[in-house]
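Data block below; observations after.
Only a single protein chain was left out; the remaining protein chains are all shown in position.
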Amino acid sequence: MVNLILQGLALGVLTGGLYALLASGLSLYFGVMRVVMVAHPAFLFLAAYLTYTVHTAFGVDPFLALPVTVPVFFALGVAVQRLLVARLAPDNLAMMSVLLTFGIALTIEGLLGTFYTGSYRSISMEYATRSLTVGGVSLPYDRIIAFAVAALTLGVLFAVLVKSRFGRALRATIQHPEAARLVGIPTGRVAGYGFGVGLATAAVGGTVLALITPFFPASHWVWIGKLMAIIVVGGLGSVVGAALAAVLLGVVEGLVLVTVDATWATMMFYVFLFLTLLARPQGFFGGRLAHRF
Amino acid sequence: MTSLRTEGLTKAFGGVRAVDGVTVELRDGLINGLIGPNGSGKTTFFNIVTGMIRADAGRVLYRDRDITRHAPHRVAHAGIGRTFQLCRVFPRLTVLENMLVAVRRTRLRELLAGLRDKGEVERARHWLRRMGIEHLEDAEARDLSYGQQKLLELAAVLMAEPDLILLDEPAGGVNPALIDRIAGLVRDLNAEGRTFLVVEHNMELVMGMCDHVIVFDRGAPIAEGPPSVVREDPRVLEAYLGV
Amino acid sequence: KTDEPGAAQSPGQQQGAVRVGISLPLTGDFSEPGKGIQEGYQVWADRVNAKGGLLGRKVELLFRDDASDPNRVSSDYESLITQDKVDLVFGPFSSRLVIPAAKVAESYDMVFVEPAGAAAEVFEQGFTRLFYAAPAIADDHYNYLADYLVKLPADQRPKTAAYASLDDPFAQGTAYGLRDRLAAAGIETVVDEVYPPETTDFAPIAAKIAAANPDLVVGGTQFEDAVGLVRALQELKVQPKLAAFSTGPTLPEFPEAVTGAAEHIVSPVGWSATADLPGNQEMVARYKEMFGGEPNEDAANGYTVGQIIEAAVAAVRCADPSKACQDKLTQHIRQATFQTVVGPLSFDDQGRPEQAHMIQQYVNGKIEIVLPEQAETADLVYPKRAW
Amino acid sequence: MSEPVLVLEDVVAGYGRAAPVLRGLSVTVRAGEVVCLVGPNGAGKSTVLKVASGLLAPRSGRVLLAGRDVTGLSPQKLLGLGLSHVLQGHSVFREMTVAENVRLGGYTVRDQARLDARIATVKELFPVVAERWGSMAGLLSGGQQKQVEFARALMLEPAVVLLDEPSMGLDPRNTQVVFDQIDLMRRAGVAVLLVEQNARRALETADVGCVLDLGRVHISGPARELAADPRLGRLYLGGQPAT
Partner (left out) sequence: MYAAMATSWNLLGGFTGYVSLGHSAFFGLGAYGTGLLVTRLDVPWVVALVVSAVLVTAFAAGVGVAAVRVRGASFVIVSIALVSMMNLVVQGWRSLTGGSTGLQVPSPFPGLHRGQTHMVFFYLFLALLALALLVWWYVSRSRFGAGLRAIREDEDKAESLGVPTGAYKVTAFSLSALFVALAGGLYALWFGSLDPIFVFSILIGSYMVLMSLLGGVRHLFGPLLGALIVAPAGEYFLIALGETQIHLTATGLVLVLVVLFMPDGILARLTRRRAGPSIHDQSADQRLQEVTP
């Protein structure tokens, strides 16, 4: 039993890392750009399919597809932002963006279904089936890889957002576009790049996802709820918060799964969501500012 | 009679003690001024009194009733109205609709009563007339100029017939000619028996209009009294007026 | 394309073609198997038409996409029957869609032969015109395997078994059918998990199984979760003596998706490409010609529906939506036995097929039928190789 | 008299499809000169500045910067040409620290040493900026945010500065700092276009005053003369101090 719990814990942490990566992009659009990106999981799977294509066509390791998918997604993100999101009226951006991205998600799902048919695809690499055993606890290599990639991507993302000139410009653009233009920030371009970065994380996430689970065009629905729950618990817009919440929920899920059952484990996401709302609506890590002057 | 009394109100944000043990008393029927340097806790004090922020410690009494930690709408029902430092109206509602939002009590019957309830509409028009913006009744609030919005905000507060009105920088960003007008209105309303607490940096206005002035510094009152006295107070000169 | 959706065609050509109305989940959750069934239907229609049609009339298939939505499936059948005035209807895919669809068919007195409503519940609704065109309902899929295991000598017999099943009437049915029989025979159930369709992470379930270290692992699965489970079990080094999963391993994508781990996995299968059954080879050949690639079980099930109707129509000599004709068809199907590509089929009063599924196993990377003995192409390997 | 640096000629401008806000407005600002725009709320003062800084493209008319036609250029371009604009109201980046806000003021400056020198200067001018260097700007009090905004604007050393009500919400001490800075800029040869509701105070500092109403400049002249005009006083500048 103890071993089982340890195993659940270990798996939870590793899965949490993956969740963190997948949620990070969402958190970015949300917090930094006030856009509710329902289409993020759809883009994840788009990336997964692209990785699949590259992998099957050239037989290369899925991670070698990244140099292709990441720039493509970056460009795609810039295009989506400049052509679509930028046109939304700012007064109810949150609401409109949900609908807009919902439409985008449907569009992607439809296209994937048309080009790849509705069947399951999966990529499996030899290394993805083995695991490392530490003190009776097995750590699958693919999860370890996912965790490492997640950590790395998050690190880079954090550095970009918080430390770089671009990150500052991006946040400034979102918080007060007029003032941002007046200090010389090319706001249109910056916002586009911001979205691009978000989608670039989807490219990475999609690759990792492709490696560890089979997928089909409608797979993305399953992820929306979970990822959304994570970013609310973490505090909207806080990339760090999302990462911590992801690991937390990953662990809780893992533990509940091994001790109770899968329904309850999934339920935990929503239980935590509601608990968060009751206790601290602004999330556990995000500092929402009171607009009360 | 006491209108508003606070006892040891304290609120700290992280390391900043925004309001630090404030005990003040406002007498009924006066125009009270509240001045102090930027960041001395005036707005925070307002927010605590009106229930928008929870104090860490201390009590708020209104006409000897404890209203500490009451939700903002209950504070409003108790008879306290407020305006905001940056004026806030409902941008996509018309001026008249803006006026009709204010609710005095929450009785079901009243709630379900038609919006165009004759009496209410008449009252709304009355206040708009007093502010001189009755001709804008059907315009959307966002189409009003800043000064007009300020007047509308004040009119909407008055709809709820509050006895104590908290104004946060009513003159900020307002054209001087209009300031004179607002000051006149405040005096008139005061003459009708309403109590005011006005935060303002415009010294001419404060000194000219107020009966009693409280000076805040670093979250606590450092002086109070009639304008003429406060103006000469050395602590006030140093902390606030002195240059 | 052989057939276009019928929306464009004018109704009322009763004496022309025999029009068959079908709604299938061509998109949504069940789109993949839905497609398979569609192909099966098309192959059948193609063959019938090549032979001169049903009662000399050409067969024309009218497809609707119900997007895996039970709402839609019923409105589809409703409009196929009332607006398009089809002569016959064939069933959709999945027990979930079959039930609402059958309701509609019942209320219009249409005979309803369906390729994929295997869950026990389908037959408990009191339908009188529903028949499931496959060898066995979900609960009976593993019967041959159960018999085999129970008959093993006591020292070889597995002592413990772990069950993990998708929350889906069909998938659960298969696992529970086996569980109940094995439990009755004294094989201890050490893990019994049900997971919702949203589940994407199977490692913790595998961890639970690992902790119990059972001799036998049974998955009541569809595709995605079968792959997920196998991989997770592999990673956590669970090495049972036998692993059985429903549905997933019968799909051609499976061995690749689990890279090598497929070896010796068993699963129930209602049809085999190599089986020497009447018409089977013809169907396989025609399928290859029409769609390229190998047909799968879904296609075969669709084809089977066609075969049953074809035989029934030939026997009662009518194919129109009138109650009289549909009654005759129903009666015939209820009492007759049909020679189909999944073997001879007959039905009980609720429309359950009375035969059994074969058991397949990956042996040396190839699918072999290992049970029952009459059909076997290779011997069951037990205990299985480690993955 | 020095050269005109910023010239607006017959500008017509407005928002969306609505009637124009500016209807043929002309203003000239010279190097080393402070021009003050006064006028009622909603007269279009802020709009003038937006047109000048490129935030709003005029429907007709021209904007000249140092003799060059810059009509319709983007704010970034104009910033590159030495024009900077401080917005009215709260324009801090709320969810960024004071430090980040101030540094962003120098977004276009690549010379780190110069930036650091400016930062040291503004920290000295506004103690709050130094004190709350690491705080989230949105959490500061209204007046403190204003100071951060002004500090941010001081990061550059532009040739033309557009200031929109820089003293709004500031306490007397900080108001003084702001006007001192304006004076310093003038002495450094910077052209300043100032919008102020604190009109009397502004006209004391300014060289030229312009009265804006209904989208046009109706009266302009030496600031002191305007301030002394009793009609203007009553209509635009407010009554004389009551005490």
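Chains here go by letter, A, B, C and D, matching the order in which they are written, and residues are numbered from 1 within each.
Following the convention adopted for this analysis, contacts are C-beta pairs under 8 Å (C-beta built on N, C-alpha and C of every residue); 3 or more make two chains touch, one makes a residue touch a chain.
No experiment lies behind these values; they were computed from the predicted model shown.
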Taking the full complex into account, find the residue in A:Val36, A:Ala169 or A:Ala210 that is in contact with the omitted chain.
A:Val36
Pick from C:Phe90, C:Tyr108, C:Tyr163 or C:Phe223: which residue touches the chain that isn't shown?
C:Tyr108
Have a look at B:Glu7, B:Glu25 or B:Glu97 and name the one touching the chain we're not showing.
B:Glu97
For the full complex, which residue in C:Asp46, C:Asp69 or C:Asp139 touches the chain that was left out?
C:Asp69
Under the stated touch rule, tell me which residues of chain A contact the chain that is not displayed.
30, 34, 36, 84, 87-89, 92, 94-96, 98-100, 102-114, 118, 217, 221, 224-225, 228-229, 231-232, 236, 263-264, 266-267, 269-270, 273-274, 277-278, 281, 291-292
Which residues does chain C use to touch the chain missing from this display?
5, 7, 26-27, 29, 31, 63-65, 67, 69-72, 74, 78, 82, 95-96, 99-100, 103-104, 107-108, 119, 121, 125, 167-169, 172, 196-198
Touch rule applied to chain B and the missing chain gives residues 50, 52, 71-74, 76-77, 81-82, 84, 88-93, 97-98, 100-104, 106, 110-117, 120, 135-136, 139, 143-145, 156-157, 159-160
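Following the convention adopted for this analysis, only the chains that are shown with their structure count from here on.
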Just how far, in Å, is the C-alpha centre of chain B from the one of chain A?
45
Distance from the mean Cα position of chain D to that of chain B, given in whole angstrom
29
What positions in chain B touch 2 or more of the other chains?
43, 85-86
Expected list for chain C, residues touching two or more other chains, is none
Which part of chain A faces chain D closely enough to touch in the complex?
165, 168-169, 171-172, 175-176, 178-186, 287, 289, 293
Contact set on chain D toward chain A in their complex
53, 55, 74-76, 79-80, 84-87, 90-96, 100, 103-105, 107-108, 136, 138-139, 141-142, 152
Sites on chain C touched by chain A in the complex
26-29, 31-32, 34-35, 167, 193-201, 203-205, 207-208, 210-211, 223-224, 227-228, 231-232, 234-237, 251, 253, 256-261
